[in-house]
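With one protein chain removed, the remaining protein chains of the complex are shown where they sit.
== subunit A ==
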Amino acid sequence: MTASHKPVPKPTPETQPFWDGTAEGRLRIQRCRACARHYFYPRPACPHCGSDDVVWVTASGRATLYSYVISHRPAPGFEDDGPYAIAVVELEEGVRMMTNIVGVEITPQNLPLDMALRVVFERRGDVHVPLFEPAGGPVR
């Protein structure tokens, strides 16, 4: 998939490992070795316990739909998408991230909260952004 006109994130030193991961088709997040909890977005120390003994791990890519809106006014780059879902998903590891839901017609009926999702990656410029589709695979 390519989507060249959509906003492209620009990695910073603390987020580079995340974006290196997505380029390899892996969803990498940080885990604290002191308290054993995962966290997101990338930061140099654990927001739960303050330890800087943190490591990058590859998440399973399995998630559930935590909440969303269906935008009826497209942002730049989304003009061809029709109403699209801006979602927050909860990864199996317990952290949440914003994303788009793809691979399914975007209607409230098709998007019950807590539905099972899995990560896919979309190339934008030099960066791959994580998107999520129904865990059963694309429904078109």
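The criterion applied here is as follows: a contact is a pair of C-beta atoms (placed from the backbone, for glycine too) under 8 Å apart; a residue touches a chain by one contact, two chains touch by 3 or more; residues count from 1.
Just so it is clear, contacts and distances are computed from a predicted model.
Only one of "ABC transporter permease", "Phosphorylase", "Cellobiose-binding protein" or "Thiolase" fits the UniProt record of the hidden chain, and that name is "Thiolase". Taking the complete complex into account, A:Gly77 is the one of A:Pro17, A:Gly77 or A:Gly103 that touches the chain left out. Although one chain is not displayed, subunit A still touches it through residues 6-12, 15, 40-41, 66-75, 77-78, 81, 83-84, 86-88, 96-100, 108, 113-114, 124, 129.
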